[in-house]
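So, chain A:
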Amino acid sequence: MTNRFVVTPNLCIGCRTCELACSFRHSVNGKPGQTRIFAVAGPMKEMWVPVTCLQCEDPACAKSCLVDAISRNEETGAMEIDQEKCVKCMACVAACPFGCSIHDQQHHMIVKCDLCGGEPACAQFCPTKALVYQPVGSAKPKVVA
Partner candidate 1 sequence: MNHDMSKLPDIFARYPQKPQSLIAVLQDIQKEFNFLPCEALKETAKHLDVPLSKVFSVSTFYNAFSLNPKGEKVIRICMGTTCHIRGAGLIQDQLESKLGIKAGQTTSDMKFTIEVVNCVGACSMAPVVIVNDKYYADVKVNQTKKILKGG
Partner candidate 2 sequence: MVHLTIDGTRVQAKEGEMLLKVIKQLGIDVPSLCDHDAVEPFGACRLCLVEITKQSWDGWKKYVTSCLYPVEDGLIVNTQAEKVVEARKTLIDLQLARCPGSPEIQQLAADYGITQTSYEPKIDSDNCILCGLCTRICEHMGFAAISTVDRGPDRRIASPLDEPPPDCIGCLACAINCPTNVIPYTEKGNKRTIWDKEFELITCSKCGRKTITRDFARALSKMRDIPEAYFEVCDACHRAETATNMGRIAGWSRREEAAS
Partner candidate 3 sequence: MAITKVASPKDLDKLQKQCQTEQDKHKRKLMVCCGPGCLANGAAEIVTEFKSQLKKKRIKGFSVEAMKETGCHGFCEQGPLVVVEPQGTFYTRVKKKDVERIVEETLRNNKVVDDLLYTAPDEKTYRDYREIPFYKHQKRIALRNLGHINQCDIRDYIAVGGYQALAKALNKMSPSKVIEEVKTSGLRGRGGGGFPAGRKWESCARLEERPHYVICNGDEGDPGAFMDRAIMEGDPHSVLEGMAICAYAVDSSEGYIYVREEYPLAVQFLQEAIREAEEYGLLGDNILGTDFSFHIKISRGGGAFVCGESSALMKSVAGEVGEPRAKYIRSVQKGLYDRPTVLNNVESYANVPVIIDRGGKWFAKIGTETSAGTKAFSLVGKVVNGGLIEVPMGTTLREIVFDIGGGIRNDRPFKAVQTGGPSGGCLPDDKLDLSVDFDTLTKAGSMMGSGGMIVMDEGTCVVDVAKYFLKFLVDESCGKCTPCREGLYQLYLLAVKISEGMATENDLDKMEQLSGVIIDASLCGLGKSGPNPFLSTIRYFRDEYLTHIRDKRCPAGVCKALITYEVDAQACDGCMACIHACAANAISGKKGEVHTIDQTKCDKCGACFAVCNRHAIKVA
């Protein structure tokens, strides 16, 4: 894993472009998927933070999965859900302390950020650079995920 998300909450304007980009990137059979990233409003209205999976070192999602459907993609470093193996028991949704395993009700799938195979759409489309996906150590991030 050489890249990581760098989040600068102060730059986020809550435009939700990241959500749209994610949703479209993850469309199933032509229908947009559930977004895996959320622009979450802070305690005051003009404050926003893009929240998505941190691809933890010791992820609760994978730990909670009793059928071993969640594993790390060694290339991208993303924790990915094998949809064929998933039995939709909701354990990971309940277990993730960051709320980043999500139930896609429309497609009836459990989903989470998979880093779009190494080029996350959210970061690509973020107009304010509140969210960037960049090589480790290339900038001095204020918040590192």
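FYI, a contact is a pair of C-beta atoms (placed from the backbone, for glycine too) under 8 Å apart; a residue touches a chain by one contact, two chains touch by 3 or more; residues count from 1.
The candidates were selected such that all candidates are chains of the complex that A comes from, given by their letters.
Small disclaimer: the values here were computed from a predicted structure and weren't measured.
S.K.: Considering only this complex, which of 1, 2 or 3 touches chain A?
M.R.: Result for chain A: touching candidate is 2.
S.K.: Which chain A residues qualify as touching candidate 2 in the complex?
M.R.: It is residues 7-10, 38, 40-44, 47-49, 51, 60, 63-64, 66-67, 69, 82, 84-91, 93-103, 142-143 of chain A that touch candidate 2.
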